[in-house]
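Below you will find the structure I want to go over with you.
Certain chains of the assembly are absent from this excerpt, and the rest are unmoved.
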């Protein structure tokens, strides 16, 4: 078990409200609860969770894990569409990074169709609710 | 007096310089001094003041008061025009939120004519100097 | 009472239907009824009301009161977004003029996010229903 891959999940702004806001859309489960279930379902990984509403703290965290971890799932929330700086951070690090979205961004406002981080990631998964995170982890599993 | 409505005023980047910068435009009064006067003039409200230059801390504050307060006045400064994330935060909370601007943004550069938070607020007041905040409070008064 | 400030309220196209159309949105009260209440609530003002669906008549009215009145509230309706000529009229006169909207224009179609009159007004108030007019009058009160 000690050779488990280290995977960091990074959630951006407002994702700390999961389970609290707009429950009809996002359900009543908090991300923390969901994360605990992920740890059980993916025992082959050492999973870490980080959330911040501050763009620069997300960059800090990418720097911190980006040279030693085996993979990153990032749901940058609203920063997806406005942050050149987070895109640059992903481009600077070594860990393969996947862009994650809970909702189908292409079915929402036009300004959410643009991703400033997408080109720096290896791929993107969006629209499957919190299942999007599972599929991201599946990718790291299937690569082994 | 204990049933007073709780109202949060949130000021974004550079508004901490009020009274210091460009005094010919903004006057020599700091926002803190003005805020003290507001508390006197609107005794029917419990008024709170928060200022940060950090986008994410503004989001944090919106989350903190957004489910318990009776109203929010937000002058997001330069983030008004660039922050999808603050817009999402306002959309996520329950407290009715009003977009405030000291200057008439429509008389300034074109990039200030776009508001990424406007559609998530109930309304907007701009151009009346610091009086804009008073008019915002008037709204909460008149609703009673 | 004879030194009361003279304030002109100008409503543009389709605002004569208030209380008749889309009652679930705009309520069943006509603007005339509301105006009568305003006169009672703001005894410090001589209030005048003018409505026209004709762009040029609105300009005529702005010319007529714009050099003698103490303030103007204008809700130019659909002309807000298309009339360079009304903007020029406001720019030509002396009376401080406030742009008023009943609905939150930023939460509607993109072509309503553009105001051709905004930069010529001292400020704008939008989204508070007919309360928007009250807040505009509050401004003239608070300036005294």
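The letters A, B and C name the chains in turn, as written, and every chain counts its residues from 1.
Going forward, a contact is a pair of C-beta atoms (placed from the backbone, for glycine too) under 8 Å apart; a residue touches a chain by one contact, two chains touch by 3 or more.
Just so it is clear, the structure is predicted and the values come from calculations on it, not from any experiment.
S.K.: With 3 copies in place, how many does the full complex contain?
M.R.: Of the complex's copies, 3 are shown; altogether there are 12.
Heads up, the rule we're going with is that only the chains that are shown with their structure count from here on.
S.K.: Tell me the shape of the graph of touching chains, choosing from line, ring, star, complete and other.
M.R.: line
S.K.: Do subunit B and subunit C, two copies of one chain sequence, contact each other through the same residue numbers, with over half in common, or through different ones?
M.R.: Same: when the shared numbers are divided by all numbers used, the fraction is over half.
S.K.: Using Cα averages as centroids, what's the distance between subunit A and subunit B in whole Å?
M.R.: That gives a centre separation of 31 Å.
S.K.: State, to the nearest whole Å, the distance from the C-alpha centre of subunit A to the C-alpha centre of subunit C.
M.R.: 48
S.K.: Would you please write down the residue numbers of subunit C that are in contact with two or more other chains?
M.R.: Within subunit C, no residue touches at least two other chains.
S.K.: Which residues, counting only subunit A, touch subunit B once they are in their complex?
M.R.: 12-14, 16-17, 20-22, 52-57, 77-79, 81-82, 111-112
S.K.: Mind listing the subunit B positions that touch subunit C in their complex?
M.R.: Interface residues on the subunit B side: 104, 106-107, 113-115, 118-128, 131-132, 134-135, 138-139, 142-143.
S.K.: Can you list the residues on subunit B that touch subunit A in the complex?
M.R.: Touching subunit A from subunit B are residues 54-57, 59-60, 63, 67, 82-89, 92-93, 116.
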